[in-house]
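In this view, the complex is presented without one of its protein chains, the others remaining in place.
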Amino acid sequence: MPPDNFLMQASGVNAGYGTMRVLWGVDLDIRPGETVLLLGANGAGKTTFLKTLVGLIEAREGAITLAGQDVTKMRSSDRMKLGMTYMSELAVFPDLSIEENLRVGAQALGHANPGARAEELYGIFPVLRDKRRAPASSLSGGQRKMLGIAKALAAEPKLLVMDEPSAGLSPLFVKEVLRVLSDLQKRGLSLLIAEQNIGFLEVATRVSVLEGGRIRFSGTVAEMTDNEALRRAYFGLK
Amino acid sequence: MLVYALVAGVLFGLYFSLVGIGLNLVFGVMRIVNLAHGDFLMLGAFVAFGVVTLAGLDPLLAVPVAFVVFVLVGVALYKILVPRLQGSLNPEMLSIILFFGLSQVIQAITTIFFGTSERSIPSSALGSIFTTARVKLFGGNADDTGGPIEFFGQSFPASWVTAAATSLVAIAFVYLYLYRTRLGTLTRAVMSRRDEALATGIDVDRISAAAFGIGLGLAAVAGVFAPFMFGSVTPAFGADATVTSFAVVVLGSLGNPLGTALGGVVYGICYMLVQTYLSSWADLLPYVLLIFILLLRPSGLLGRQVRVA
Amino acid sequence: MSLSLTSLLHVTGLVKRFGGFHALDGLSFHAAAGEILGLVGPNGSGKTTSINVISGLYAPDGGNVTLDGVSIGGIASHKLVHLGVNRTFQIPKPFLSLTVRENIAVALAYGRAQVAPPTAEALMDEYRLTEVADRPASELNNAQQKMLDLVRALATRPRLLLLDELAAGLNPTELDWISARIKALAQTGMAIIVVEHLMGFIEQITDRVIVMNAGKEIFEGKLAVAVKVPQVIEVFLGGEHAA
Amino acid sequence: PTEIKIGTLYASSGRYASISMPVHSGLKLWIEQKNAEGGVYVKAFDKKIPIKLVAYDDQSNTATASSLYNQLITQDKVDILVADSGSVLTAPAVAIARDHKMFLFNQTGTGASFFSKDNPYIALMADPVSTIWPKPIADFLIHDGPALGIKKVAILYSTNEFTGTQATAVRKFIKDSGAPLEIVYDQGIPTETTNYTVMINNIRKTQPDAVIHLGYAPNDIALLRNIGEVGVKFKMLFSIYAGLETELLEKNVGAKGLEHVFTYVPPTDLDYPVNFGMTMAQYRAAWNKTYPDGKVEFGFNAVAGYTTALVIEKSLSVATSLDQLELHRAVFSLSGELKTLDGTFGLDEMGGQIGELTPLGQIALKDGHLKFVEIYPHDANNSKPVYPRP
Partner (left out) sequence: MRHLLLIVLPLLVIFALLPGVYQNHLLLFNFVIFLVLAQGVNIIYGFTGYLPFGYVGFFGAGAYGFAITVMHYHASAPMAVLVAGAVGVALGLFLSPLLRLSGAYFAIANMAAALAVLHFVANPALEDITRGPYGVSLTGTFNPTLAYAAALIVLALTMGIVVFLKNSSFGLALQAVREDPVSASMAGVNVVRMRVIAWLASALVAGLAGGVYAWYVSVFFPDNVFSSDFSIFAIVFALFGGVATITGPIIGVVALYGVYNLIGFTTPQYFQLIYGLLIMVLVLFLPAGLVSLATRRGWRVP
């Protein structure tokens, strides 16, 4: 398979904090249009992996390519210019208004028309429209999450990397988010999502499981549900 | 007396806004405690001396020169100093020490080259390009420059008016920059949360370097007027200017250029009122006032409350 | 409304405004000792705000909060802690530069627990923090910080414990584990209010739920009943939800 | 000994640098000159001995100054201790010098609190003590004022020890004289003030016939500039530094701004007959040769530093030993005898300087050059004041 067929490929990634090593040779790839769900217990290193991928943490070993380019040594802002956005756990700029958050999300990667983009996003998350002038710090936890998702979408990425998008969202909104994501999927968006909410299996094309900083499993949703042990551990099906 | 003090306070205060506006970018936006701010002001004044004594030109021409030069200086300094700062646990606090050192260095170098005595520029020099232009275009007397300007039947130094006008332009410039340009919005994002800005894909270093550069550039612009506003300038001038700038910026609330404008005017008016009615306490009351306002509005005049949990 | 004799906390007609916006708009409910009460509702319905008011971070703009029949509205947080009220935060707020052990030590020293609290070792052991005991809290991941937040609260031996989305971000195995812990706490006679969006989790541990919308309660009772109430489905669960 | 050690401090930076550097430069000039001649004559050893200057930079920081003074005394073991200029930086030396029984050559620290009857270890070299300095101004107003039509006087001063004391003195002289003078305005303002526009307006409202401003050089610069800028003309305006640091003020205010301003006539202009050291003209020439870059202005402070040096030189030539009390005796023996380019050196019993009363003068502008016209006390070469200012 020619390498440029991979939208993103990470191989043998090692990373950590200070003297502590968290990731031990992680391999993962995402092809265009794919949605990869990254599962793993707390502390398995999901967040660390995502951050390494987008360039917020330096990979100590291994290589990361994006759209055929080696980005291992590239700064995060340059990586993202290649068409990737990241929804972090913090997700918002607390001192900026909702609208400004969305504009920043769009402008960071040079979107041509941030104003119009914000309008489109309000269509998806009407709650945000009501509070467009309020500072993001005044939002409730779930509202922040919505803003975070909207902000990450604002730049119209080709690959969207999300860290626990559903945590703190009410069931209604989880459904709404899933609907939005599958819509975007149809339009060719690739996704890498670290999640605990198995509802996201609905949109996933592949699943990877991290355990203690190593990939324990990687395969299709069906392959995963066939695996008794994994199912028990990660889906909570009794 | 009241009217005079009020108008003088507004003019003088607007100048203080100019003094503070650059600091607002560096401190309010970037969270760098630039203890050398006043020293950049002082250097701006020396740029003006240079323009006048070496080139014999109107010090107003020093405004663009000082701005451009110090934007570049700022960007270079940023590249040298700040990335290392950010490697520390608490960059904001460490910047205090770093910029204290820088302030010492600037003062020392200026003293070595220019000596310690007071320097200034004749008031008539400021705005002489306009006079020259007027004489060229409409004829008239070239001598009648630098005279006072009348407001409400009272006369004020022409340099104050020029400085206040420049200040308004600078404030508008910063406001438009922060709120109407792409770079500005991103700057505010960086100031709101640096790590999230990185996660959003913003080129944090470039944005910050620009803000830092503009901050120093504006400090230097304010410095161009310092010889007119303070009579004279020495290399030691910076320390007091830094103190006042911090007061003005904090009074108006961090990060907000309109706040700095307001902070400057409030400071200026109070200063002039006290000078008029309680002159020997003139240096005490602005500080008391600053404390009072902050206690009433703990995040500055235009600051806003934050959610705690 | 039904005043059960054993109920510890009473909230009546609580109002909290931010500017012109009513985050709480006449909220009323009660919670009894040993009970686990679920507090659910759409995002922004005022759950965190009500916890903030009950735990003394905000003074109410109207209405009443009583603990054991004594009004506690507007009392400073640390005093409420001494009266036996504690909470966790939706976005955990540990003392970042202190170690985990030191984090707990502060609460043990200042919580003035009426009943002797468990030791720091026991708490860390129970909530899986022993491994990171001597690391600064800034090095913990989100879930660990949440556990530390919980341990901080437990070190003061509260009678009323308010949990704000403690389980968000846990995987199913971990959910089972934490729900067992919460149930055990309730067994000791602690009144626990759980704010959560995971219906399965709520179903598993609560006796009763309050469903909030726009600062008011719109339902009180069993979750199994709530999921059939049209209004609840419309604002909160959406579509064809089954608990 | 192979050398005489003179220890002193200067402030190359900070608030007091601009008054400290000219004084220090004056002292240094003298040392270079003497060493070129093989040293100064020291009576105690009856020979010429070269001078070694030990000078530290206190950076206008008083804690630093205090340990540096101590360093000079305890580690460098200087023979002669010279204070930094100005009262604030002299203050830390007073108690230390006394404690170590070192005689303090106080150059320009006029603080009244430095001098007491029981402290023989200090004497003021150059500036007259502030309590008597402004006598000529007051006398002029009292004696000549009424005839000129001066009835209302405004006093504006900076609230520091130096100018505050002078203001008190002027006020007292006027009140005690019973002359028909009314003080219509009397305000102290902080020394840091550099903006006088509002004060000028307020003073103008009181319609004074004479305005006495007592402040430091930066205060004078700001005031005089502001007066020009708002286009106010006071009938009579007095300022200290128009005379004391004329070069500096001319650079900053312009000749036009100084025209008709009343001031102390500086020694630089008086050409006092000297019985020791260079004359003013010689000193000025030497200064311009040594400091050609013009970074430090020639003026009153430059003279003060050199005056200190002359007192030291003369004292060494009469003192029978380098014992500090003997130095005290030697310095006091010069009182009334020594005549330098700064006028007669005279000490009161506590060590305060009372030698020469600086006359009151007025600045005139002739062909673009500033000239001093002596006004008071009345002498042979006196001229009439230009009053009111045209």
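To keep things simple, chains are lettered A, B, C and D as they appear, and every chain counts its residues starting from 1.
One rule holds in what follows: a contact is a pair of C-beta atoms (placed from the backbone, for glycine too) under 8 Å apart; a residue touches a chain by one contact, two chains touch by 3 or more.
Since we're looking at a predicted model, the values are computed, not measured.
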## Note on the structure
Among displayed chains, the one left out touches B, C, D
### Message
If I consider the whole complex, including the chain that's not displayed, which of D:127, D:161, D:356 or D:374 touches that chain?
### Response
D:161
### Query
Hey, which of B:60, B:191 or B:247 is the one touching the hidden chain?
B:247
### Summary
Absent-chain interface residues of chain C come out as 55-57, 76-78, 81-82, 86-87, 89, 93-98, 102-103, 105-107, 109-112, 149, 152-153, 155-156
### Message
Touching residues of chain B against the unshown chain: what are they?
### Response
27, 33, 35, 81, 84-85, 87-89, 93-94, 96-98, 100-109, 111-112, 239, 243, 246-247, 250, 254, 280-281, 283-284, 286-288, 290-291, 294-295, 298-300, 308-309
### Query
What residues on chain D make contact with the chain left out of this view?
12-13, 15, 55-57, 59, 61-64, 66-71, 74-75, 87-88, 91-92, 94-96, 98-99, 111-114, 116, 118-119, 159-161, 164-165, 188, 190-191
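The rule is simple: only the chains that are shown with their structure count from here on.
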### Query
Would you say A-C or A-B is joined by more C-beta pairs in contact?
A-C
### Task
Averaged over CA atoms, how far is the centre of chain A from the centre of chain D? Could you give it in whole Å?
75
### Query
Quick one: chain B and chain D, Cα centre-to-centre, how many Å?
35
### Summary
Shared-interface residues of chain C (touching two or more other chains) are 48, 90-91
#### Entry: Contacts with 2+ other chains: residues of chain B
none
### Query
Contact residues on chain A for chain B in the complex?
54, 56, 75-81, 84-86, 88, 90-96, 100, 103-105, 107-109, 135, 137-138, 151, 155
### Summary
chain B contacts chain D in the complex at 1, 4-5, 8, 12, 107-108, 111, 114-120, 122-123, 146-148, 154-160, 229-232, 234-236, 239-240, 272, 275-276, 279-280, 282-283
### Task
Spell out the residues on chain C that touch chain A in their complex, using ranges where they run on.
18, 40-44, 47-49, 90-91, 139, 141-144, 164-165, 168-176, 197-200, 235-239, 241
